[in-house]
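Dropping a structure here in structure tokens format, bear with me for questions.
The complex appears here without one of its protein chains, the remainder shown in place.
Here the chain labels run A, B and C in written order, and each chain numbers its own residues starting at 1.
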Amino acid sequence: MRRFTAALFLIGLGVMIAAIYQHMDFSNTALNAGQAINSVAAQETGAANFVTSVVLAYRGIDTLLELTILFTAAMIGGMVLGKRRVDAPRDPDAGFILRTGADLLFPLLLVVGLYIILHGHLTPGGGFQGGVILASAFFLPLLARPGSSINQDVISIVEGLAGATFILIGLLAMSEGYEFLSPLFDKGELGALISAGSLPVLYLAVGIKVGSELAGLLAHLAEAEAVD
Amino acid sequence: MSMEFLDGNTILYSAAFGLMLIGIGGIVISNHLMRIIFGIALLEAGANLLLLLSTYHEGASAPIIVDGIIPAMMADPVPQALVLTAIVIGVGILALALSLAIRVQRAYGTLDMREVRLRLEQEICDEAGIEMPSSSEKPAEVIKTPVNSVVQQESGS
Amino acid sequence: MNLLVLMIALPLLAAFLLSIIDRASSFAARVIGPLVLLATAAIGLSVWSQLGDAPQAVQWGGFQAPLGITLYADQFGLLFALAMTIGTLLLWPRSTGNQLRSSSLALLLAGTGSGLALSGDLFNIYVFYELMTVVSYGLIASRGTSGSFASTLRYLVISGFGAALALAGIALVYQATGTLNLAQLAQVAPEKLNNLQGFAAFVLMLVGFGVKAELFPVNMWVPEVYATASSRVSALLAGVVSKLALLIIMRLLILVFHQPEALTVLLVLGILGVATGELAAWRARDLNRMLAFSSIGQLGVMFIALSIPGNAGIFAALAVAVHHLFLKPAMFLLAARWGGSIRRLCGAAKTSPVAAGLFVLLSLSLIGVPPLPGFWAKLLVIMPLLTLDQPLYYFAVFIILAAASLEANYLFRVVMKLYDKQPTAVPHKAHATADLATAVFLGGGLIAAVFMLVPLADRLDSIAAQATDVSTYIQTVAPQSLEGDVQ
Partner (left out) sequence: MTALDNLLLISAVTLVIAVLAGNSRVGGWLVTIMYALQGAALMMMSGLGYSTLTMVQSSFSIEVLSQQLLWRFDALSWFFALITIGAGLFCSWFASGEWGEKYRDNGGSLRLFHGALALNVFSMLVLLASGDLLTLFIGWELVSWASFLIMALAGGKAFGYAMRYISYAFAGAMALLGGLLLIYAEVGSFDFQSLKEAVPTMSSATLWLLVVLLTAGFGVKMAILPFHLWQAKAYAETPGPGAAFLGAISSRMGLFAFIVVIVQLIGISRLVEMKIPFTFLDAQDLLAWIAVFTIIIPTYIALRQHDARRLLAWHGVGQTGYMLLGIVIANDLGSAGGLMHVFNYATYQAMLFMVVIAVIHRTGTSNLNKLGGLFTRMPLSYLAMLVGIIGLAGLPPMNGFVSKWLIYRSLIVDGSPLLFLGAVIGTLGTILSVYKLIHNIFLGQLRVEHVAVREAPLSMVIPMMLLAAVVFVTGYFPGLVLDWTSAVQASIGIPVLAHHLGGIDMKGGLDMIWIVSVLLVGFGFGTLVFFLGGRSKRVHQLDNYAGGHFLTAETRYHYSDNFYPGLMHLIGPWYRNSFEWLERGLISAVDTLSTAMQGLYRNAHPSYLLLAVVVFALSWVIV
């Protein structure tokens, strides 16, 4: 009965959405804050990638908060899943090819991840994307050898420090007399690797934090004892 | 139906709304918590797409300074940044939901929403030292025959 | 430069570093959280003292609105930011196994709550809200029982559903206006959002943010969560966090959504919340869930108050919210030792006379017995409702009054049990000193309010007036126009 009425409601919702869509106005898509940012971002932040400017400068606090969400989720995940019993059964190691592949891929993923993070202000990509690749670099060996484990203590120190760095850079701006999280340092030449002031530093912190957070979360999930 | 009705906008928006509707359907219709969690993920994906589409116009270039592209030709970078944020939030919550689901499965042996609810009620009542109120929804049957046993086998590790 | 951002940044920083500090010295890790909150509370108070009639706007990163994100500090927002900080300080979680993580979560909660109260950007509000949600999952689950995990998961499902809908609502708003800055939205809303799309966005955001504000029908998580979480966490969620979600809805109503239909939706959902909550509380057989249901009813009254157009509605909702802010945490703290079946409470007043007396005081104020503050708050809600002269508003008054009668009945059933002369077989445990002291402090606040009624009402009135002053909001933030940039 509930499923039936729920399906009816869904159809109703679809009809409502269609009606709303009919009334939507698409004429003024150019009149928005993003276009305003496009026209001033190059001077204000010095980053060639405007998405990066938005993520780290214009909406930097959002980014800080989403890092905090990841941090919190990882912390709660650890709290919920708890410590593994010592005698809990583990999956056996993967086969030779997967293990060797993982060993080979590890440095490659590390390099690619760092590259994407460091070029975040110039090209598509950045701390989040690179951070995920970093996380997978550390997670892959875990899949290949379920018996091994990631040192959660190191991860918690790294994530704490990376997050703190982000905030400290923001506070540094305050101590210089600007607002919290204002871009700092010399903006350099638009499009160069070393440019855009403090943004690459922030992205590095983001990348490391995302990498460690995700690696920690995935490791927690992988470590979780299997249900009998 | 005229062809101009099926322009690019309509197709893209249909995709976004469609994803949302499928997600909502998964949340509302299914009883298995894993399906519900995936429903939320789908719904989020739809909402993200909707956000991306909010200032979409055809033919815009990526908002990155490349020779020959002036800012007016670029796409709006704000929704892209927002979606990036929203996706990461979604990932965090998804991971959290999965960790909780693992613990609930371990404690109650089921992820059926109705059964989890009953076991939860039972636990609260036991702790409080009161009798469990009789449920109007035929509790005995629900406990004996887990509806989604097939799904459990699929999703259980 | 403004120190206000430290109210948000410092707790986050401390939360990040807490586990590292713990490695160096566990004592430092224990004290640093409360110290940081004391410092942020002091910052908040100093800003409050210099605020006066002129709200302040701070741009994160120094970018001009609407490009950057605005932090808007008026007395209204700052009041709730302070409530969040001081409330967390008073209700500092005590977890047996997870003290370090609980402390981090509490710090995060204080920081996010302050940010949520002060934020002037729609998407930023969403992010703060999501962070606060995640933190509250953690706080609930920190009790570590399987019940707390299950209730968190069920809470997560409804909350995640709502949040995704709210995100879709934000997308609709951005599509229509091209901005997320609340001040700019306030400028363009009458032209661009006073339509079907705007209403749809409102409904989606209402159900999304309403989850935390215990709005009917997205409040089904309330009884099970408050029954499974620890008392201090329940006190925080019911007392403080729900008010912050309410604050978001108030802000959106004042600045962005002006449809009369929006008010009617709030009214209907508020009435349903009061009716279902209070009726369900009437039969609750354990104190925690009784308080949870009554909290749903109280929040319903706030939604009814919000549905009153104009300044009077915000004033009334603010008064009820502030009253509830003092009252519910104290009640949940008392329920820490009195949780479980009400029948077990027989004769508990003998063991803990202070707590029992306090419970009577709180009950009296909750049901609105003059001259306690609860009465005046209720009066503020009902008086404008009746002047609106519409059947639905009359019905709301009837529901509020009938609900108060039910409340009197079920709360005094508990009081009767407390003072019952036949003791139960199980001896009663006295309250923890910290719990009782905090509850007494909050109850003392209620009594003090009786004597400061006039200045308090004036102050709340001026806060409400400042909150509803849209033109000051726009002038203070002064977003640059989007039209000029395109041409």
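Basically, contacts are C-beta pairs under 8 Å (C-beta built on N, C-alpha and C of every residue); 3 or more make two chains touch, one makes a residue touch a chain.
These numbers were taken from a predicted model, which means no experiment stands behind them.
Undergrad: Counting contacts across the entire complex, name the shown chains the missing chain touches.
TA: A, B, C
Undergrad: Just name the one of C:263, C:279, C:354 or C:434 that touches the chain not displayed here.
TA: C:279
Undergrad: Could you tell which one of C:36, C:58 or C:165 touches the chain left off the display?
TA: For the chain that is not drawn, the touching residue is C:165.
Undergrad: Looking at C:16, C:149, C:174 or C:221, which makes contact with the chain not pictured?
TA: Touches the omitted chain: C:221.
Undergrad: Check the options A:16, A:154 or A:194 and report the residue that touches the missing chain.
TA: A:16
Undergrad: Can you say which of C:200, C:213 or C:366 touches the chain missing from this structure?
TA: Within the whole complex, the residue contacting the unshown chain is C:200.
Undergrad: Pick out the residues on chain C that sit against the missing chain.
TA: Contacting residues on chain C, toward the hidden partner: 154, 157-158, 161-162, 165, 196, 199-200, 203-204, 207, 217-218, 220-223, 261, 265, 269, 275-277, 279-280, 282-284, 293, 364, 367, 369-371, 375-376, 379-380, 382-383, 386-387, 389, 397-398, 401-402, 404-406, 408-409, 412-413, 416, 419-421, 453-454, 457.
Undergrad: Since one chain isn't shown, list which residues of chain B touch it in the complete complex.
TA: Answer for chain B: residues 24, 27-28, 36, 113, 117, 121, 133, 135-137 touch the chain left out.
Undergrad: Where does chain A touch the missing chain, residue by residue?
TA: Given the touch definition above, chain A has residues 2, 6, 9-10, 12-13, 16, 19-20 touching the missing chain.
The rule we apply is simple: only the chains that are shown with their structure count from here on.
Undergrad: Can the chain contact pattern be summarised as a line, a ring, a star, a complete graph, or none of these (other)?
TA: complete
Undergrad: Once you find the CA centre of chain A and the CA centre of chain B, what distance in Å lies between them?
TA: Whole-Å distance between the two chain centres: 19.
Undergrad: Residues of chain A that touch two or more other chains: which are they?
TA: 29-30, 32-35, 37, 39, 58-59, 62, 66, 69, 72-73, 76, 80
Undergrad: What residues in chain C touch two or more of the other chains?
TA: Touching at least two other chains: 123, 127, 130, 134, 137, 141, 149, 172, 174-175, 178, 180, 486.
Undergrad: Which part of chain A faces chain B closely enough to touch in the complex?
TA: Residue positions touching the partner: 3, 6-7, 9-10, 13-14, 17, 21, 26, 29-30, 32-35, 37-39, 41-42, 48-51, 53-55, 58-59, 62-63, 66, 69-70, 72-74, 76-77, 80-81, 122-124, 128, 190-191, 210, 214, 217, 220-221, 224-227.
Undergrad: Note which residues of chain A are touching chain C in the complex, please.
TA: These residues of chain A touch chain C: 16, 19-20, 23-25, 28-37, 39-40, 44, 57-62, 64-66, 68-69, 71-73, 75-76, 78-80, 156-157, 159-161, 163-164, 167-168, 170-171, 173-174, 177-183.
Undergrad: Would you tell me which residues of chain C are touching chain A in their complex?
TA: Residues 1-2, 5, 9, 12-13, 15-20, 23, 58-63, 66-69, 98, 101, 104-105, 108, 112, 115, 123-124, 127-128, 130-131, 134-135, 137-138, 141-142, 149, 172, 174-181, 195-197, 200, 480, 482-483, 485-486 of chain C touch chain A in their complex.
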